[in-house]
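For this view, one protein chain was removed and the others were kept in their places.
Here is subunit A:
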Amino acid sequence: MAYNTDRGTDHFRPVRRVIVTLCLMCLFGVFFVWRIDSPRVERLRSDVVDTVIPHLTWAMAPVSGLVKMADDFNSYARLFEQNQELRRELQRMEAWKEAALQLEQKNARLLDLNNVKLDPKLTFVTGSVLADSGSPFRQSVLLNVGAHDGIRDGWAAMDGIGLVGRISGVGNTTARVMLLTDPASSIPVTIQPSGQQVLLSGDNTALPRIAFLEMPDLVRPGDRVVSSGDGGIFPAGILIGQVAKSPDNRLRVRLAADYGRLEFLRVLRYAGPEPIAETGGLVGASAAALLPPAPLDTLEEADD
């Protein structure tokens, strides 16, 4: 008698077929709408994420906390070595600290001499990481700050040291950061001593690729890579990492930010370079006002 469970649905077979068809049509329909009008559906997606994830932090935070504690507990095994290592590092740091202090004073003096004003527009909002992309082929994280905090699409996100990615998708209280390692990420950067402008494009590995390099001879592993500010996406000069050579002899970038553990990210408020709307004051009609007063007769000629 227990066998009959699968026959119980026989009466509903035609109805069921209609339901299956409708369901599939809905799902594939959403997919095609997404393909045609991606921004609208992506907004729907960020709304869904925005409503779901913040309510789940109470469940997720303890679990990730526990796992991190377990990781830390493992490291107790090598407590002694770590201690020694830290002591050595501390000694080295003391030397660096001294150097840094001296440099800071020197820098302050020089800035004072030059009357430099540091850019006050570059402030930041700090958010903590709620979730990652969950998919093996996408590299992104979700922050707990969003449109409510004034976050906008395209702003740069960095951890304490280097650039991590940029905002792509903003909900009301959450924002998604597309990491530099994501296959869809591609940003203009400068390699520093040689000053070459290249593109840094992610390919789902820990070290993103360098593309469109004009003169590979001028670039060595260890060169600094900073954002170039081209295209007005990022402010220029944010540290990204160092050039490294992969075993297949390609140039890649070892990122300065600690990608293994992203916990807090800074989102830089950046409105982009101001557009130049009119001709410069030195050229054209308005320049006449700046010229020393012309002799009277010349002016009269101009009036005629």
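Brief remarks follow.
Keep this in mind: contacts are C-beta pairs under 8 Å (C-beta built on N, C-alpha and C of every residue); 3 or more make two chains touch, one makes a residue touch a chain; residues count from 1.
Criterion: contacts and distances are computed from a predicted model.
Note on the omitted subunit: UniProt lists it as "Rod shape-determining protein MreD", one of the names in "ABC transporter ATP-binding protein", "Rod shape-determining protein MreD", "Arabinosaccharide transport system permease protein" or "Peptidase M16 C-terminal domain-containing protein". The chain that is not drawn here is touched, among residues A:Arg138, A:Lys245 or A:Arg269, by A:Arg138.
Considering the full assembly, A:Ser64 is the residue among A:Ser64, A:Asn172 or A:Gln192 that touches the omitted chain.
Taking the complete complex into account, A:Gly260 is the one of A:Gly195, A:Pro247, A:Gly260 or A:Pro275 that touches the chain left out. Against the chain not shown here, subunit A presents residues 1-9, 16, 19-20, 23-24, 26-31, 34-35, 41, 44-45, 48-49, 52-53, 56, 59-60, 63-64, 67-68, 129-142, 179, 181, 183-184, 204-206, 259-263.
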